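Here the structure is laid out as structure tokens; the discussion comes afterwards.
Removed: one protein chain of the complex. Kept in place: all other protein chains.
Letters A and B name the chains as they come in the text, with residue numbers starting at 1 for each one.
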Amino acid sequence: MASRVQQHWLTFSRMWLLCDARWQPAPELAKRICKYLEGRHKPVYHPLSDCGDHVVVINTKEVAFEKNQWEKKLYAVNTGYKNTMIAMSAKDFHRMDPTKVLEREVYSELPKNGQRKSLMTRLHLFADENIPDNIKENLVDIIPPVMEPPKRLDEFTEEEKASWPRLFIPPADYKPSD
Amino acid sequence: MANLIVGATGRTVTSGFLKSVLQNGTGRYVCQLQRITLKFCKASGQSRGVRDYVENHLLDFAAANPGVVVYVTPKPEIHARLVAEYLNGEVHTVFVDKKSAEEIKQHVQSLVWRSGLPLVRLRKTQHTETPSIQGQWTPFTNRPASSTVALEERLKRLKT
């Protein structure tokens, strides 16, 4: 038996988890990230024990919203000057800083108590896939995506395109109208 | 129980876990009550129940529990009480003014059965010092080896 100290250290050690935000719905993804930040996925979870994990999120600039939420959703933004709190649409907010939308979503999803700030420090957001090497070495596991991102047409190989079932094969001189 | 005291809440009562004194009962059971002293007044009406107990039940108790030393100390004009001393050095006092002999009999029996440890609010109804046979849970328990492979493949595919 390992000594009790080492056993305890291992049980409450922090994992570093990778999360891909590409084409993921932001609110649902934030809920899932919160679960891992708080440690609710662990059987040893208790609200008083600090057993959350680190979450590294990549591709936040490709995060998705449903319907017209990019225009409809508003975020309160402080410009830095006194009495200048303004409402900014998600689209503008995202254009300003591509990591901010997901950060706000996670922040609002976390429990509203004193732990919120310390939990937010364990969230590492990156706009694209450029992760520093020291963070890349820490990583242990992948968080499963909320929904499988659909494949774009240019991502299919030529064989896949050729073997795709077709309703009809157009004649060689076929010209679609317009 | 300590948490039945009027006005006591979960925060005011000291809490703890189930314990045994000196692994009692692992080999043989040792009654933890070392000596019991009956203090009462010879004349007072409040001590009448204790006097009844001493006359009718005390000899039976002493015969049934040869490991408990019994002292009877009458004092004028005092509150009748049972002072129980335990093997771990704790002393518990039960005031038995205006109580009947039957009630006192029950009090004495409860003192015999106690371990001598202070009464606390139990946080859990079960406790073990022995670690789990399966081993303690860790973040790497039941983790499939494929997850490491998947991470490595994903890291390779990063467009850096």
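Going forward, a contact is a pair of C-beta atoms (placed from the backbone, for glycine too) under 8 Å apart; a residue touches a chain by one contact, two chains touch by 3 or more.
As a working rule, contacts and distances are computed from a predicted model.
Trainee: Which of the following is the UniProt-recorded protein name of the chain this complex doesn't show: "Large ribosomal subunit protein mL44", "DNA replication complex GINS protein PSF2", "Glucosidase 2 subunit beta" or "V-type proton ATPase subunit a"?
Mentor: The missing chain's protein name, per its UniProt entry, is "Large ribosomal subunit protein mL44".
Trainee: Please identify which residue in A:68, A:84, A:121 or A:134 touches the non-displayed chain.
Mentor: A:134
Trainee: Given that one chain is not shown, which residue among B:13, B:31 or B:94 touches it?
Mentor: Per the contact definition at the top, the residue touching the missing chain is B:31.
Trainee: For review purposes, identify every residue of subunit A that touches the missing chain, sorted by number.
Mentor: Touch set of subunit A with respect to the missing chain: 1-4, 6-7, 9-10, 13-16, 54, 134-135, 137-138, 140.
Trainee: Since one chain has been left out of the picture, which residues of subunit B touch it in the full complex?
Mentor: Subunit B touches the missing chain through residues 21-23, 26-28, 30-31, 34-35, 37, 39, 66-69, 71, 73, 75-79, 87-89, 129-135, 138-140, 143.
Convention: only the chains that are shown with their structure count from here on.
Trainee: With centres defined as the mean C-alpha position, give me the subunit A-subunit B separation in Å.
Mentor: Those two chain centres are 52 Å apart.
Trainee: Residue numbers of subunit B touching subunit A in their complex, please.
Mentor: These residues of subunit B touch subunit A: 131, 136-140, 143, 147-148, 150-151, 154-155, 158-160.
Trainee: With touch defined as at the start, can you tell me which subunit A residues reach subunit B in the complex?
Mentor: These residues of subunit A touch subunit B: 1, 7, 10-11, 13, 15, 18, 20, 42-44, 58, 128-131, 136, 139-142.
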